[in-house]
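Some chains omitted; the rest stay in position.
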Amino acid sequence: MRENRLRQLWRENRTAVNGWLAIPSAFAAEVMAHQGWDTLTVDMQHGVVDYQAMVTLLQAISTTATEPLVRVPWLDPGLLMKTLDAGAWGVICPMINTRDDAARLVAWTTYAPRGARSFGPVRAQLYGGADYPAHADATIVRFAMIETAQALDQIDAILSVEGLDAVYVGPSDLSLSLGCKPSFDDVEPKVAQAIDHILERAHAHGVVAGIHNGSVEAARARAARGFRFVTVSSDARLLAAGSQQILQRMRAP
Amino acid sequence: MRENRLRQLWRENRTAVNGWLAIPSAFAAEVMAHQGWDTLTVDMQHGVVDYQAMVTLLQAISTTATEPLVRVPWLDPGLLMKTLDAGAWGVICPMINTRDDAARLVAWTTYAPRGARSFGPVRAQLYGGADYPAHADATIVRFAMIETAQALDQIDAILSVEGLDAVYVGPSDLSLSLGCKPSFDDVEPKVAQAIDHILERAHAHGVVAGIHNGSVEAARARAARGFRFVTVSSDARLLAAGSQQILQRMRAP
């Protein structure tokens, strides 16, 4: 089975630089995939991407060596399984707030008898090889998003679920949940402390920590502190920011 | 943030005339949107419309001043949030049968810390403006469908949920649930009484009442009685009815 480069990076204690796809276009995804991101995450939660579009983005990513991940919209067994069958080499699940949430995430992404993932890796087997069924459980990466006050409260319970590979911090939702203004990078102190805490507890449990960032500066700083999976910007933000830059310079006196 | 004209109509105690979209075509939706409906509802429950198609219908509606609403297929957090992120200015949720159902509907469409909506209004912010996060909770309209015997039973409990803006009566399902024949307009007496009761209780709770209609006659009569949101027909029905009318007249002797 095709290996998961993300696991390899982590074994070498390196930080993966992750790109983010919110645009439902396989051509846009192919452009992104050819730039050299370690991983690209198709965002089915807040991105404008449904299952059928997601598959085409995974195909686009599969034309390169970049590792394909998917953020699912919710902790939903049918969609989690379809996502893996489509060839995602990792899933990020939002709003994991309890140990039970985390346990279900792991179960639904792991084959029986250990888990409850249904069998039928129709595209995953094309992409990964005929021995996918034997190695999928150990190759796929499972991220639980930590982004609420409740999750913070339950962090040790969540982190102790066997089979959970990583947590992923959503600074905006975490901010809102703690009564602060939503922000990716310039979070309020209460949120900054929470993020530190999550990172520290993840390390204590031997679980990888990842985080969403708006800027290179934030991503580098967080990587330096131990985050091993950092997202920077997104395809839609690149379009907006790049356009703004051009238009401001064109209209400057 | 772009205002919600529906709320404005209601402040003026006027009735919104709502069109209904079951056809998954942005061009068809654009034709509909240019006719002057106050609101157009994309029907993801019984319409032939999934998330990805729904986004294109919202884009089509956004070329006009008509207000875009969406009926979601079910009380599902992932899809409710994706729908709002896509720029729906209101959601209609089917089968709200208990106070708990209604409370979840409100929570999943309201940002933390008051609610549990996850943050990432990717298209809504384009459509509504950069200050969307600050005003979304107060701008978005939440409709709970009242369409079962159980909901009728629990009507006061449902209506007392804070943040629920409106109820929407589905006469066909309500008829079936009460053991009657499904119908939009010519409902059986038991159903007519139930509808009256819902309207009366909604007014008592200061909640807006809306209803689905098959004809102008029914919609006008119900508006006259106090319904402030009336749907008439649908795109698919217009095609069928218009064709029937032409063919009958062409084949008349």
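Per-chain numbering from 1; labels A and B assigned in written order.
The criterion applied here is as follows: a contact is a pair of C-beta atoms (placed from the backbone, for glycine too) under 8 Å apart; a residue touches a chain by one contact, two chains touch by 3 or more.
The structure presented is a predicted model; accordingly, all values stated were derived computationally and were not measured.
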item: Identical protein chains in the complete assembly, only 2 of which are shown; value: 6
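One rule holds in what follows: only the chains that are shown with their structure count from here on.
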item: Touching residues (chain side subunit A, partner subunit B) in the complex; value: 22, 24, 45-50, 52-53, 72-74, 76, 79, 94-95, 147-149, 170, 172-173, 176-179, 182, 236
item: Parts of subunit B lying in touch with subunit A, wherever the complex brings them together; value: 50-52, 55, 76-79, 81-82, 85-86, 111-113, 116, 118-123, 133
